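In what follows, a structure is listed as structure tokens, so that the remarks can point back to it.
A single protein chain has been omitted from the complex, and every remaining protein chain is retained in its original position.
The letters A and B name the chains in turn, as written, and every chain counts its residues from 1.
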Amino acid sequence: MIQHQEDIIIQTVCRILIPFMQVYGLYVLAHGHGSPGGGFQGGCIFAASFILMPIAFDLAAFKKRFAEKRIILLCSLGVFIYAGIGWLCLLLGGNFLDYGELSAILPVDPVMARYYGIAIIETGVQITVMAVMVSIFINLITGGRHKEETQENYD
Amino acid sequence: MILPLDLILLGFALIAAVTATWVKDLLSAVVLLGAFSFFMCLIWTEMGAVDVAFTEAAVGAGVSTTFFVAAVYNTTRRTKD
Partner (left out) sequence: MKKLLGIALAIAALLVLLYGIEDLPPWGVSDQPASLHVSPRYIEKSLAETGVPNMVTAVLADYRGCDTLFETAVIFTAGIAVLMLLRRAMP
């Protein structure tokens, strides 16, 4: 487990850098339609910004903020969004993941419905990748004791 | 594609990969693997596959290096052989 050290340089750099990394991760997700990028890369950058936090600051506070239950729910939420869009297209009368059918519930024509369908599923991919990377990192750095000390902090 | 630049980058990637297997210190090996990922990212950028290069830079050089550092931190830093 990481010992808490007061290192002013690392803390200041992380405090300044983390918001920019998060904005960049969201930019990569949102601008994946027009330039290289997308949910996977954006999720990795987003997760890297979260991984910087326990390195620079306290691990216990980080574990309290990212409780195990919340992280696992986020892991499955992304896949659920992706597969849910696919099933929604199926229910609206098209094929599986045929985003053109979304124009029945979105106020746009089928071509733009495909555009927004891609945006929605990329968001799902980003959520899953971010949550999985943060979960793996916490489990590696604490040796699998993600939940225990969080529980102690609550008591 | 510029062939001399390609060959130089491939040479650097080869040096990083071979050195990563030779060093005794596991943390140095992790950093060298990150350098190898970064050189592969440069090669892919230079060949025009920007999406693959972006993924390599985000996953290979960024997140997986962090995972390896975390694993080395919780185990040992020296190899037996």
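A few remarks follow.
Assume contacts are C-beta pairs under 8 Å (C-beta built on N, C-alpha and C of every residue); 3 or more make two chains touch, one makes a residue touch a chain.
Just so it is clear, the model here is predicted, and its values are computed rather than measured.
Considering the full assembly, A:L97 is the residue among A:L26, A:A60 or A:L97 that touches the omitted chain.
Touching the missing chain, out of A:G25, A:G38 or A:P54, is residue A:G38.
In the full complex, chain A touches the omitted chain through residues 32-36, 38, 72, 75-76, 78-79, 82-83, 86, 96-97, 99, 111-112, 114-115, 117-118, 121-122, 124-125, 128-129, 131-132, 135-136, 139-140, 143-148, 151.
Taking the complete complex into account, residues 1, 47-48, 51 of chain B touch the chain not shown.
In this section, only the chains that are shown with their structure count from here on.
Averaging C-alpha coordinates per chain places the centre of chain A 25 Å away from that of chain B.
Residues of chain A touching chain B in their complex: 2, 36-38, 40-41, 44-45, 47-48, 51, 133, 136-137, 140-141, 143. If you check the complex, the residues on chain B that touch chain A are 50-51, 53-55, 58-59, 62-63, 66-67, 70-71, 73-74.
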